[in-house]
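Below: one structure in structure tokens.
Every protein chain but one is kept in place in this view of the complex.
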Amino acid sequence: MTVAESSGAAAVAEFLRARREQLAQQWADLALFRAVYTSGRDIAVNAAHGLVDALTEVARDGRMDDVTVPALDQVRALLAQVIAARSQAGAGPLQVAGEVAELKRPVIAMVGRELADVNRGAALIAATDLMGTVRLVGMEISLSDEGAIVARQRQQLSEIATPVLKLWDRVVAVPLIGTLDSARTQVVMETLLEAIVDERATVAILDITGVPLVDTVVAQHLMKTALAVRLMGARCVVSGIRPQIAQTIVQLGIDLGDITTRATLADALEWALAQVGTSVGRA
Amino acid sequence: MQRVSVHRLGEVLLASLQQELTDSLAVALQQDLTGMAAAGTRGVIIDISQVEIVDSFLARVLAEIAAATRILAGRTVVCGMRPSVAITMVEMGLGLPGLHTTRSLEDALTLLEAGEVSP
Partner (left out) sequence: MTTAAVMSLPITSDLEIAGVRQAVREAAVAAGFSLVEQTKVVTAASELARNTLVHGGGGRLEITMLERPQGKGIRLRFRDEGPGIADVETALSDGYTTGHGLGLGLGGARRLVQEFAIDTGPGRGTTVTVTAWPRGARRV
């Protein structure tokens, strides 16, 4: 990496950090985000925040045009979700690629407009490289079967009724498996809240052992669900937070608020039983 | 004018909201409860199991009842919220700050009798 390249990357990283909000707002209005996050604009903005943050990490890493750097994993995961939703909605790979390519324009326009002369040249090159990489990753996802597979799995998952298990008198649990997007969150919330009514439950356990990725959007969905449970007059505990997910949560600076969390379903059940006034010994 | 009736059960005041609540009815209830919650009242229970929507106005009235009751050394418990209402409130970004929530009226009475939960 040359000095000019690394200073360009650093300028882009700093730019993305400082302009996180403005950029997310602009991205949220693009077809890619608008078409996926139909339930509300702030959800789209939130998803866009996630992508800006992931790209900031790539820029910090400095290798803007290398599609193999580990820093791109988060970008790839976020794009895979969005692209899967687009292809599920019937958008072809070319259309999706076009929509991913649209992400570039606001970045380049803002860098060109806002950075000081001394940084602008190197930063423009770095930003162009970075957005080119994003486009490539997008192509890779929509052309590979990955996007289609994720879409198919998502379709299958939303078709399966979310199972809510009665674990104990007044304790229900829902094991979440797969991606937790806003459509699925709605289904989970409705099913869980209905089960709380039917089972007269006072504790609900959300087990996320089977959720592969927890980003800011997923965390927000978890918090919404926990808050709805609390409004209903029950308590909520989130279990199955694997070490690498806990690490991601810390790295992304996600604040889970005052949600009770436990490492395993067994720990959560123990907590739940204490809440309903039952104690069980554990070996 | 029509009013939400408030019942006294020992040291507890109970109001059951009907399905359709106008803003002025909610404000009248707030005044009635605040007036009745004199010394010796442990708390207020508001049963919303029949309520089909809670918007920001009703949420504010409930929060203000809780705040007024707290000054008079009592607690306010909202019980029986419907799933559709809870989901909508969460989507809007509404919470019920300062209020306790329970599933049922029985749970609300138990909570007020136990008296160990902090707001």
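A few remarks follow.
For clarity, chains are labelled A and B in written order, and residue numbers in each chain start from 1.
In this section, a residue touches a chain if its C-beta (ideal position, glycine included) is under 8 Å from a C-beta of that chain, and two chains touch if they have at least 3 such contacts.
Note that the structure is predicted; figures quoted are calculated from it, not measured.
The missing chain, though absent from the view, touches A, B when the full complex is examined.
Interface note: of B:Ala15, B:Ile87 or B:Ala108, the residue touching the hidden chain in the full complex is B:Ile87.
From the set A:Gln22, A:Thr38 or A:Gln251, the residue in touch with the chain omitted from the display is A:Thr38, counting the whole complex.
Among the residues B:Glu11, B:Glu52 or B:Glu106, only B:Glu52 touches the chain that is left out of the figure. On the side of chain B, touch with the chain left out of the figure occurs at residues 20, 22-24, 52-57, 59-60, 63, 83-85, 87-88, 91-94. Panel shows chain A; residues 35, 38-42, 89-90, 183, 186, 190 of it touch the chain omitted from the view.
Keep in mind that, in the parts below, only the chains that are shown with their structure count from here on.
We define each chain's centre as the mean of its Cα atoms; on that basis chain A and chain B are separated by 36 Å.
If you check the complex, the residues on chain B that touch chain A are 78-83, 85-87, 89-91, 95-96, 101-104, 107. The touching residues of chain A, counted against chain B in their complex, run 39-40, 186, 189-190, 193-194, 196-197, 200-202, 224-225, 227-234.
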